[in-house]
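The complex is shown incomplete by one protein chain, all other protein chains being positioned as in the whole.
Going by the order they are written in, the chains are A and B; count residues from 1 in each one.
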Amino acid sequence: MQFDSITAFLDMGGYGFFVWLSFGFGFIALLILVLQSKSALKRAKSDIAKRIVTEQKQKLAAQQQNNHR
Amino acid sequence: MEQGNVLSYFNLFKLVLSRDLKIALRHRDDVLNPLLFFIIIITLFPLGIGPEPQTLAKIAPGIIWVSALLATLLSLDRMFKSDYQDGALEQLLLSPYPSFIWVLAKVIAHWILTGIPLIIIAPVLAAMLNLPAESFLATFWTLLLGTPVLSFIGAIGAALTVGLKKGGVLLSLIILPLYIPVLIFATSAIDAASYGLPYGGQLAIIGALLVGALTLTPFAITSALKVSTN
Partner (left out) sequence: MWKWLHPYANPETTYHLSDRVIPWFGWLSGSLLTIGLVWALLFAPADYQQGDSFRIFYLHVPAASLSMGIYLGMAIAALCGMVWQLKLSDAAVAALAPVGAVFTAIALFTGAAWGKPMWGTWWVWDARLTSELVLLFLYLGVIAINNAFEDKQMAGKAASIIALVGVINLPIIKYSVEWWNTLHQGATVSKLGKPAMSLEMFWPFVVCFLGFAFFVATVTCIRFKTEILLRNSSRPWVKNLMLEQAE
């Protein structure tokens, strides 16, 4: 290990602010990217599923109308 | 069966060019607005930065060229919009003639209407910005070679955004990064001239960009027009 203590680790030889600012930004940016990507996929799937259900209901309704005639 | 009126490439070019010029002369506003914009921005800079002659002389090349960029950007909207709206663009795309010819004509028409006025009025504005005398010729050359490049590259963006409602801002975002090389070499040439240094190299590079744009961009413009008119 390059550092003797946790304090030394956080301090990064005096450059702590910049190092943790960089890694912090990188971590948050990548985290948001992953989360947004996954939620977009989920949303796309649910939108399609909803549309299928709506289409089925419409078909059913159209069929019932035809049967009544 | 009679072939009908088949145009030679040169005649097609002349036809589209003269049509665009005629239309523009009937809508003088479209031509004058970017020019006035150019004049006004350049006038605003001394007001914002201060009238100190040395400062102005130092940043004059940059101001002239950035203003030329912005004025050209403003004028790009006009290039395809009216033809798109009345369907003439589709007709041109559907015609049996290679699109390279009439796209070239349209862009050159745009340059004649936008670039040439800039080139003519630039010396006056450069004098207002206290540009050193040695730089005037360089300014002329960079504008002469550079403004067509702006028209050609800008035409790609104009073609992509012609069908969009809020095309204007998107156009700037797409096109301005592509204008950077012209800006860098042009201002460097003018700068070099003010120190008495040779600037042929920079002009040669702008010339290369011009030839590249002339030969390659019409294909991109055609693809973009086909996407927009679908």
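To be clear about the criterion, a residue touches a chain if its C-beta (ideal position, glycine included) is under 8 Å from a C-beta of that chain, and two chains touch if they have at least 3 such contacts.
Just so you know, these numbers come straight off a predicted model, no measurement behind them.
Participant: If the hidden chain were put back, which of B:L7, B:I59 or B:I184 would touch it?
Facilitator: B:I184
Participant: Tell me, which residues in chain A touch the chain that this view leaves out?
Facilitator: On the side of chain A, residues 1-3, 9, 12-16, 18-19, 21-23, 25-26, 29-30, 33-34, 37-38, 40-41, 44-45, 47-49, 51-52 touch the unshown chain.
Participant: I need the residue numbers on chain B that touch the omitted chain, in ascending order.
Facilitator: For chain B, the residues touching the absent chain are 156, 160-161, 163-164, 166-167, 170, 173-174, 176-178, 180-181, 184-185, 188, 209, 216, 220, 223-224, 227-228, 230.
Operating definition for what follows: only the chains that are shown with their structure count from here on.
Participant: So, what's the distance in Å between the C-alpha centres of chain B and chain A?
Facilitator: Their C-alpha centroids are separated by 42 Å.
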